[in-house]
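Omission of a single protein chain aside, the complex is shown with its protein chains in their original locations.
We just call them A, B, C, D and E in the order they show up, numbering each chain from 1.
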Amino acid sequence: MQFDSPTSPHGHARTSVTRVMLRVIYALIPGIAAYIYFFGWGVAINILLACVVALVCEGAVLRARSRPVWPFITDGSAVVTAMLLALALPPLSPWWLTLCGTAFAIVIGKQLYGGLGYNPFNPAMLGYVMLLISFPLEMTSWTAPQMLLEVKLGLIDAASAIFAGRLPEGLPIDAFTMASPLDTLKTQLLLDQTVSNVIATSPIFGNIGGKGWEWISGGFLIGGLWLIYMKVISWHIPAAMLGALFTIAEIFYLIDANTHATPWFHLVSGATMLGAFFIATDPVSAATTNPGRLVYAAGIGILVYVIRAWGGYPDGVAFAVLLMNMTAPTIDYYFRPRVFGHDRK
Amino acid sequence: MLAAVLSLGVMSVVFGLLLGFAAVRFKVEGDPLVDKIDAILPQTQCGQCGYPGCRPYATAIASGAADINQCPPGGEAGILALADLLGRDPKPLNPENGQVKEKMVAAIDEPRCIGCTLCIQACPVDAILGAAKQMHTVIEQECTGCDLCVAPCPVDCISMVPIAQTIDSWRWPAPEKARIAGSYR
Amino acid sequence: MSANLYHDGVDILHGQRRLWSFHGGIHPPQHKHESTNLPVIRAKLPERLILPLHQHIGEPAEPIVQVGDKVLKGQMIGRAQEFLSAPVHASTSGTVVDIGDYAVPHPSGLNATCIVIEPDGEDRGLEHPRVGDYLQLAPSALRNLIRDAGIVGLGGAGFPSYIKLNPGKLDGIDTLILNGIECEPYITCDDMLMREYPREIIAGLRVMQHALQARVCVIAIEDNKPEAFRALHDAALHEAGIDVILCPTVYPQGGEKQLIRVITGKEVPANGLAIHIGIVCHNVATALAVHRAVQDGQPLVSRYVTVTGGGVSQPRNLDVAFGTPVRDLIIQCGGDPAAVKRLVMGGPMMGYALHSDAVPVIKTTNCIIAATEADIVPPRPVMPCIRCGACADACPVMLLPQQLYWYAHTNDLDKVQEYNLFDCIECGCCSYVCPSNIPLVQYYRYAKGAIWIKEREHEQADIARQRHEFRLDRLAREKAEREARRRLKKASLAKNQDNTPHTEEAVDND
Amino acid sequence: MMIAGLALGLFGIAGTAIVAITFGNTKDLILLKEREDLLKTLNVLVPPSLYNNELVTDTLLVRSEALLGTSTPVTVYRARMDGVPVAAVMTPSAPDGYSGEIRLLVAINYDGTVMGARVVSHKETPGLGDKIEIRRSTWINSFAGHSLYTTDSREWAVKRDGGVFDQFTGATITPRAIVKAVYKCLQYFIINRDGLFNPRVATILEDTVDNESE
Amino acid sequence: MQDYLLILVSTVLVNNFVLVKFLGLCPFMGVSKKLETATGMGLATTFVLTLSSVCSYLANEYLLAPLGLEYLRTITFILVIAFVVQFTEMVIHKTSPLLYQVLGIFLPLITTNCAVLGVALLNVQQQHGFLESAFYGFGAAVGFSMVLILFAAMRERITASDVPVVFRGPAIALVTAGLMSMAFMGFAGLVRG
Partner (left out) sequence: MSNTDLAQITRDGLWHNNAALVQILGLCPLLAVTSSVVNGLGLGIATLMTLVLSNVAVSLIRHQTRPEIRIPIFVLVIASIVTAIELAMNAYFHELYSVLGIFIALIVTNCNIIARAEAFAFKNSVVPSAIDGLAIGSGFLAVLVVLGAMREVLGQGTLFAQAEMMFGESASWLTVTVIHDYHGFLLAILPPGAFIGLGLLVALKNFIDARGKKQPATVIGRAHPGAVPAPT
């Protein structure tokens, strides 16, 4: 009589990596919907393109390394990476930009380290930063929000802009681009303008942050809160990151409101919300202990502010995440929870 | 030119003198490294590494005369520990020194033993009991499984046998790697 | 009704005790009601009882019978060998037919020494002396009695109970906890026992209290066992100093350290024992066994065992004589051994899969799950750890299972210890919640074993080094002595005779 | 100890000797090469046919934080034909580049027309701001021929700000900074033209302009 | 004070010696396999780098410059560095075996650390004064140690990862260093001017 003899526990909560990733994808939906609403179909096309490229790259590398392909293709992690990367790209960025970035993220950022679970850096952010430093021109031409445009872009228009580099009416893509709110603010501050002045004079600013950007951030916030509710992510990272960013922004806002934007502006601008709930929380590359997560995410919050306020780049989320990714193993080592029955150190 | 030669010459002389002085004043004796290496070696004393026992091999490693991959009984774990200690890159066991084998103990087929004492002389850890012309036995707990007593026996009554596993000595194996989709080849 | 009862429990809590909580824990599906529908009956005696000599933590017992001996029920057939050991008794009357290696319940599936008894069907018991009033006995005499009755912890660990009944301090201990938590799914043997023998359990508790000179006693029961709670609650109603407490269900609340935390808010120090903080914890079945040993003079020869799972048509609890093969129980509960896919001894969280159904029930067997295809989560691919931390959130010991796994999987034995591997109670919560499906607990078990092996090897290497050095010294000494002797001889020769080359040669040859 | 000192000393002397000999043999050549290199750069802006003095050594240090963009003294190379001033090459800085200072060479004809400009060093973003380098784009040549007279002060700006100079897509700050720097340098030149070519002035010419004259 | 702070921020983050300026890469790659050794190396380098930065400054200011022997800079500096390192090693070895355990074995490696000579040469090139030289050296060393330690912790993780066989070891370490340097580009522009 032969019985099956694996070890205990003999039951399982029936969760899976796929389920976790699927939930992340669901949680992205409100933000993406707002994004598409404000910036047109380009966003959707980018996401789709990135997903396809990510899956193809992932499959190809796994195949080349003779690893099982199917479990990893279907785990959804590559799709999450692709979606987050695509969300960070300018809405009408040319197709090859998305392709290069995604391929870099998946092949170098993830698979070179052994694939799922082993990458020390956030692959999506690696892809983004690589693109930013290699193709700064393309990466800084943001599409203007739809409401600031004379001509609304349809699906076909967006596709033709992305794949052919031009619009049907023969308009250059430049006609649809403008600097993003953070970029505008940064450039104008360099020209010795005051914050209130900049915000009053540029049409791109809304009530708290950039027009449209506020709503998109709201969408990601909702999705993120749902993720916390579903226990896909813990509250530590978003809370610490947003808290740190808010605090430091408030301090400098109080010191000099002319050259420093309001903390609320920082919270709803750029990739703050997306970063706090979806990017900094990437479990693989973040700190894995709860005390460590607090330190890690607070570090991100502070670095985001430092780079935004004094650095050369308008938004610092990607860099801040990568920089703190570097520290994650060290943080994990030094910030461990107290073990049951041990004294507090 | 003269200024150059002079100033640097003087400087070097001064530095040389200081270093020479320091070498005498701050002289340090002994090398604790050998002990550390010896502590890692398995003490099987089998000589497969090419040295007459573990300590000579440890001395040879410390002096740079031997590589870290020459001890088969130590296995991969031993090489890794040595690499860690010495800050070197681990490398696979040198096949010239033998292969990793399961640990065995010597067993004397006692009725056949003629009491020649040759095995006693071969055993590096005095794990064989017996006297001349009397039957010999191996103290199983003391035997390191070095194999050295097998060859000298004139009647081939010594054989190496695997150590039997009991419920007390059984330990959980690592999970099968086949189950792990993303594991090493 | 259950809600009502829970309120009773809460009242008590409000009245006297505050409950604490511990970090982590999980809520797996209970599967308890399946095996509580039928009354407990005695299991049929098998054709042969196989009694392993090692049914507890510690040294195995030493057989004191020979093949062919006739034995009576309750007669000691294996004697405790050392301090940490427990005797084994015949669980029915019959003839010893063999003493040899048989398959025993153990995750390895290896064999161990057992005494095999062929029952004579009479089930004749040995007349044991009864203790009139245990209160007259000195605690130490009481403990000896309990030791000789072969009582070991019936909550799963099988630690000889008499050792745990030794307070070690003069002023006795503070709290004696009776563990009726039974937090693992499927298992209901303690539940049934508490429903049926509440008074006896409390009597046993009193004996233990006497032995330990414990100040207060607490009986803790999870709120998924309202009948058991009611029974014990009623039985203890007029007993002073015994709290019966209802605890919200969470696995692994039954773990000694977790339960102590829940009841008292104290943490048993790492590397320490409960007794160091003045607390002792026993299982309810152990209390019953103590009562029987003291009251009836009856040694431990049987226990309640839950037989459940999809592989049996009538899941229920049985009162089983030790040594009864598992196969007999399955058949008795309407099961077909051939339909069983996996046979688990113990609960689904901590129990181990058996390699054969010929193994006998022993003192620590509380449950047998005859699992079919339907009971088992189909094996899914194990993915790499994504460091999500779900395991750390579930770990009741506040360990970092993901880091332990990382280092165990890379064989970094120093680092696993640094991450407190040895505080892991192997409860399985981490594996249970891991989305990557990693057999975490097995890695920890592996790592613990690997460390054990490594330490053993180190010890042996040290001994070998000493012996080798000793031998080298000896050889050197012998050589020096030989040399000295030779020189002496030479000198004396030189003195006695003229220096002739011949003599020198002769000396050399010897 | 003695031996150590002596040995090290000996090697020190020997090594130094080798170096010193090499130095002796290459010293003049190096000086020459350095000068040649500089001259090559300057000649791109001021064709050698236009002057016959020692451009590399006929220099002057001047300082004007307001107009030359830096508080450190700035070198001026002066080109003359038979002693008659022809042109000057100034080395001002544009302090307000996107990521800091941009150092320039600006050649100005004696009549106040820009003969050409080059970027010596900058920290602008590669791919965006670095089109000011001649290796990446010819944009920097667009200054040649402009003067304060031909191009009025409002036109000394990038096109986006209503001027005549191109900007680069996505990076307006860098060209803005350079246009401004060249414009101010030109102002400085016009104001100080005579002093600049005065052969007797050899020390640092301190800032004579207090306020920016806009 | 602010100037010195700027020097620190600049050398530690913006112009990190290892990741941006490419100095001290061999020990960065060689002594980063384990966190503990990396920490030891970081400490040793910080000490020697600061000390030799100051010593080289003195040698330049009071020996080479007055005598017009600037062309002997390299040779003088390296001699000073080698001496400082060797002397420190001997002293520590004798006086504090414990400290020697931590730092000693790394000291000889420092002589050939480009960062040390690099700092000395850059101090001259950028015309730093005495205190500036000290801060520059210290900042460079802190920047070096910081990335070394972070890198070591990352490498410990990476060696235990399922890295493709051809990339195991130095190859993936180099790629990682590249990605770190990419992340450090985020600090670009932090110190303007």
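Keep in mind that, in the parts below, a residue touches a chain if its C-beta (ideal position, glycine included) is under 8 Å from a C-beta of that chain, and two chains touch if they have at least 3 such contacts.
All values derive from a computational prediction rather than experimental measurement.
Asker: Which is it among E:Leu43, E:Leu63 or E:Cys114 that touches the chain not included here?
Answerer: Only one listed residue reaches the unshown chain, and that is E:Cys114.
Asker: May I ask you to list the residues on chain A that touch the chain which is not drawn?
Answerer: Chain A touches the missing chain through residues 108, 130, 133-136.
Asker: In the full complex, which residues of chain B touch the absent chain?
Answerer: 12, 15-16, 19-20, 22-23, 76, 79-80, 90-92, 99-102, 173-177, 180, 183-185
Asker: Tell me where the left-out chain touches chain D, residue by residue.
Answerer: 3-4, 7-8, 11-12, 14-16, 18-19, 22-23, 26, 29-30, 33-34, 36-37, 126-127
We take it that only the chains that are shown with their structure count from here on.
Asker: By the touch criterion stated at the start, how many steps lie between chain B and chain D on the shortest route?
Answerer: When the steps are counted carefully, the minimum from chain B to chain D is 1.
Asker: Could you quickly compare A-C and D-E and let me know which has more C-beta contacts?
Answerer: A-C
Asker: Based on CA centres, what chain would you say lies at the far end from chain B?
Answerer: Farthest by centroid: D.
Asker: Name the chain whose C-alpha centroid is farthest from the C-alpha centroid of chain C.
Answerer: Of all the other chains, the one whose centre lies farthest from chain C is D.
Asker: Calculate how many whole Å lie between the centre of chain C and the centre of chain E, each centre taken as the average of the chain's C-alpha atoms.
Answerer: Here chain C and chain E have centroids separated by 56 Å.
Asker: Taking each chain's centre as its mean C-alpha position, how far apart are chain A and chain D in Å?
Answerer: Computed value for the inter-centroid distance: 44 Å.
Asker: Could you work out how far the Cα centre of chain B sits from that of chain E, in whole Å?
Answerer: The computed centroid separation for chain B versus chain E comes out at 37 Å.
Asker: On chain C, where are the residues touching two or more other chains?
Answerer: 107, 379, 381, 383-384, 409, 439, 442, 445
Asker: Mind pulling the residue numbers of chain D that touch at least two other chains?
Answerer: Counting only residues that touch two or more other chains, chain D contributes 12, 15-16, 19-20, 23, 98-99, 125.
Asker: Touching residues of chain B toward chain E in the complex: what are they?
Answerer: Interface residues on the chain B side: 3-4, 7-8, 11-12, 15, 18-19, 22-23, 25-28, 84, 87, 89, 182-185.
Asker: If we count contacts the way the header does, which residues on chain C are in touch with chain B in the complex?
Answerer: Going through chain C, the ones touching chain B are 54, 104, 106-108, 110, 112, 379, 381-384, 409, 411, 438-439, 442-443, 445-446, 448-450, 452-454, 457, 460-465, 467-468, 470-471, 474.
Asker: How about chain A: which of its residues touch chain D in the complex?
Answerer: Contacts found on chain A: 133-137, 140-141, 174, 187, 190-191, 312.
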